[in-house]
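Apart from one protein chain that is not included, each protein chain of the complex appears where it belongs.
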Amino acid sequence: MLKYLIKRLIGIIPILFFVSIFIFLFVHMIPGDPARLVAGQDASLQDVEMVREELGLDRPIHVQYFSFVTNILQGDLGTSLKTKRPVLEEISQRFMPTFWLTVWSMAWAVIFGLLIGVISATKRNKWQDYLGMFGAVSGISLPSFWLGLMLIQLFSVQLGWLPTGGMDSWKSYILPSITLGAGVAAVIARFSRSSLMDILKEDYIRTGRAKGLHENKVVWGHGLKNAMIPVVTMTGLQFGFLLGGSIVIETVFSWPGLGRLLIDSVSFRDYPVIQAEMLLFALEFILINLIVDLLYGVLNPQIRYE
Amino acid sequence: MQMLAISEHGDCGGVKMEAPLLEVKNLKKYFSINKGLLGRKKKFVKAVDDVSFTIKKGETLGLVGESGCGKSTTGRMLMRLLDPTEGQIYFEGKEISNLNDNQIRSLRKDFQMVFQDPYASLNPRMKVREIVSEPMVIHGIPKEERMERVEKLLTVVGLSAYHADRYPHEFSGGQRQRIGIARALAVNPKLIIADEPVSALDVSIQSQILNLLKDLQEEFELTYLFIAHDLSVVEHISDRVGVMYLGKIVELADKQSLYQNPKHPYTKALLSAVPIPNPRLKRERIILKGDIPSPSNPPSGCTFHTRCPLATEECRNKIPQVKEINPGHYVSCHLF
Amino acid sequence: MAETMLKIEDLKTYFYGDDGVVKAVDGVTITINKGETVGVVGESGCGKSVTSLSVMRLLHDTPGEIVDGSIEFQGKNLLSFSEKEMRQIRGNEVAMIFQEPMTSLNPVYKIGKQLEEAIQLHLKYDKQKAREHAIQMLKLVGIPRSDEIVNEFPYQLSGGMRQRVMIAMAMACRPKLLIADEPTTALDVTIQAQILDLMRTLREESETSIMLITHDLGVVAEMCDRVVVMYAGKVVEETDVYTLFEDPKHPYTRGLIGSVPKLGKNANRLDSIPGNVPTPSNMPKGCKFAPRCSNVLKVCLEKEPVLEKVEANHTCRCWLYQNTETVGV
């Protein structure tokens, strides 16, 4: 298991390296002069040159990359062009709302997705299955921003039960997390259904039945644990989807998180913030996948004991 | 280490010595498995470990052994589907083990292979015509000739010409194996390597295919390397038989000597383990203890010593040499 | 007369698929007495495995359904049992081992747990006692270090060892009938010899009846008292093992025996049965074997023969031996 862990950790290094290069080059891909951008359109040529020196843009590219990485490691992500405040400060303020939103959404998605998936797999080709699977395919086809707006219209505008947006009380979490989690729940439901159905065809399931075990024990005891192994991996990948989805959902619900900051930054062309956000999202995603890999190891005895 | 079958059936005096069609010398295949992270302490699976034999024109050599003995790996190396780690392969006296991919390509006309699984060895998206003519396309035979030949080949293997426009999934296992054989015959090969060609088939179909292979051998003067795990099948089809265990040939002899008078304790045990369809026959059965060891961690000395009922101290420490105990009968065991 | 353990009568199990009905088992009658080993022989698709699954009522993951017949186990008709009553039988009085030892054990549970599950369920042992019994069973089937093996996972064992575990699991609750579906087909010859030897020893000790499903006539000759030969979902011949090999009646049985290369006998050519096993969508009208039969008669093409006594203790389904009176020709 330790070996497996170390192997995973080492496997991350090249990805981190490439990701850092990608993000470093990001600013360089912007058409036009980054120094001019930072200094502003009205700045004098002299000012622009000063900014260039300040940012180190006059230095050779590998030196720039090196200082870029060192700065990141020291927590220096630059200064926001819009607010003139350190990017780290901007981002850390916005981090927790997004974090909690994704955690809640994932919790919903896993609970409902699994439940629907398992019921569909065991009631194969019965009405429960058809209903569950039609719901799931609808779930992956729904535009989340539209679903959000419709929920607001119904529960906030018409019924007045829940707030339309913002993050004030636990009530504010309900609509955004359901909206964000719906798609992921649908994906989990579809995947866990097919995974469990494949497992239920395995020889050892027949062995379990031949032992005289109750069908529930066969499905939940012998089937589900095996079916979970691929489902866990897939759920990890869905975190990326959630992180992406949060960008849209936060806009719909005026959520004070990273996603809205990103959209605001894009329209303001606040590149240091965009750069930092991309880095943060990538890191988060890599981290989650590492956790998933570990979970995979825990579920799979062949990895756990070698 | 020599294991050249120069004489056979004791009539070496009268017949002049003919060069073998295929000669294999000290063939080895080690697969590396990476264990450890940065240390890279390399471990090897010794799939084939120092194997030598010859096949004469027109004969059938059977290679028999249990799973993991390296019989299929040997066949794949002869086809150059795998590159040997060490050792030489001579075909009609010419070394082919050192040729590169391009040089080997034209030689592949002379070597054809029949595979175990008749379901997997045919591309499900191709019609029988395309499948059978593919080797001819590769070796540049013109189209008119191909079309004519496909239909002839299908008749030769006991199918009909109109089967050419069907897809493989429309055929039964035995029929598919016939298609596979027709494909192997398409470019007039000299040597056919048959890797478990009947083990996936039902008994009644198995005998059809075995008979077909025998008929074709006569008709087209084919030479076979017949790889299988079923001792009865190998006995039926082969002229000479080699028994493999954990990457090595432990005994090689003509069929009569090997089956009537086996020398190696493993051969004896193997023969006595085969269930015989005769309920009155009560035999002394040698039941080997334990499992077949993994080729990634083979036992020291003679690899069979962990299961051998006659193992001595010497067997544990020393690798036995191949000895010719009777003309044409080779055994690798300390008892001899 | 010996005590009857299992009596399958006129069993019909049909599969309902996209292409219509497939009569996988179409009127099978098999009787197994106490302590007896009965071999069920046939080629792929002859319905032998479906017959065994029907006895266990384990057709869950097939589109199969038992449509007719009766399966009496110790005088009780299993087909009238509820699912709950069946669970009392499975793994307890009737146990089963399968062909694929590599995939028949659950990869995520330890060997011990998988054995104890059935022991606790049927013998009502507590955890401690179940563990002891499991270890004892593993010892019985010749697994070394059994007290350690219970804490290991299936992937740590070889195929032969896994099949021993399967046998231990099947024998754990001292079943009266053991159904073994090709138990050695996936194993190497030397390992097969070990497993067959083990099964013989256990049979002598426990007096368990065995229904041995196989395609290997060698295994039949070594293991069985009586043999049932199946072809295309039907029993075509049944007799004791000696008669079967010395005086087979049905042309299919004869062809089958002639097809097998025999060790030490050097025939230049093998007898073979021409043609292929009929596919469900392409079943002949009369006798199912007629298109491949070397002794085919006119009547074979029109009417199906019935399974009939040709000698005491020997039944056969073939027009060559059919009693004209019953047929009315």
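Note that the chains are named A, B and C in the order they appear, and that numbering of residues resets to 1 at the start of each chain.
Everything that follows uses one rule, which is that contacts are C-beta pairs under 8 Å (C-beta built on N, C-alpha and C of every residue); 3 or more make two chains touch, one makes a residue touch a chain.
One rule holds for everything that comes next: contacts and distances are computed from a predicted model.
This complex has a chain not shown, and the name its UniProt record holds, of "Na+/H+ antiporter subunit D", "Glutathione transport system permease protein GsiD", "Amino acid/amide ABC transporter membrane protein 1, HAAT family" or "Heme exporter protein B", is "Glutathione transport system permease protein GsiD". Considering the full assembly, A:269 is the residue among A:126, A:201 or A:269 that touches the omitted chain. The residue from B:33, B:81 or B:310 that touches the chain not shown here is B:81. Looking at A:71, A:138, A:169 or A:302, the residue that reaches the missing chain in the full complex is A:138. Here one chain is not drawn; of A:70, A:83, A:153 or A:302, the residue touching it is A:153. Of the residues in subunit A, those that touch the hidden partner chain are 14-15, 18-19, 22, 26, 29-31, 134, 137-138, 140-147, 149-150, 152-153, 157, 240-245, 247-248, 251, 262-263, 266-267, 269, 271, 274, 277-278, 281-282, 285-286. Residues of subunit B in contact with the chain left out of this view: 79, 81, 104-109, 111-113, 115-117, 119-125, 134-135, 138-139, 162, 166-167, 169-170, 180, 183, 187.
One rule holds for everything that comes next: only the chains that are shown with their structure count from here on.
Separating the CA-averaged centres of subunit B and subunit C is a span of 33 Å.
Averaging C-alpha coordinates per chain places the centre of subunit A 54 Å away from that of subunit B. In the complex of the two chains, the subunit C residues touching subunit B come out as 43-44, 158, 160-161, 188-194, 196-197, 215-222, 241-242, 245, 255-264, 266-274, 276-277, 279.
Within the complex, the subunit B residues that touch subunit C are 66-67, 172, 174-175, 202-208, 210-211, 214, 229, 231-233, 235-236, 255, 259-260, 269-281, 285, 287-288, 291-292, 307. Here subunit A touches subunit C in the complex through residues 200-215, 222, 225-226, 229, 299-302, 305, going by the rule given at the top.
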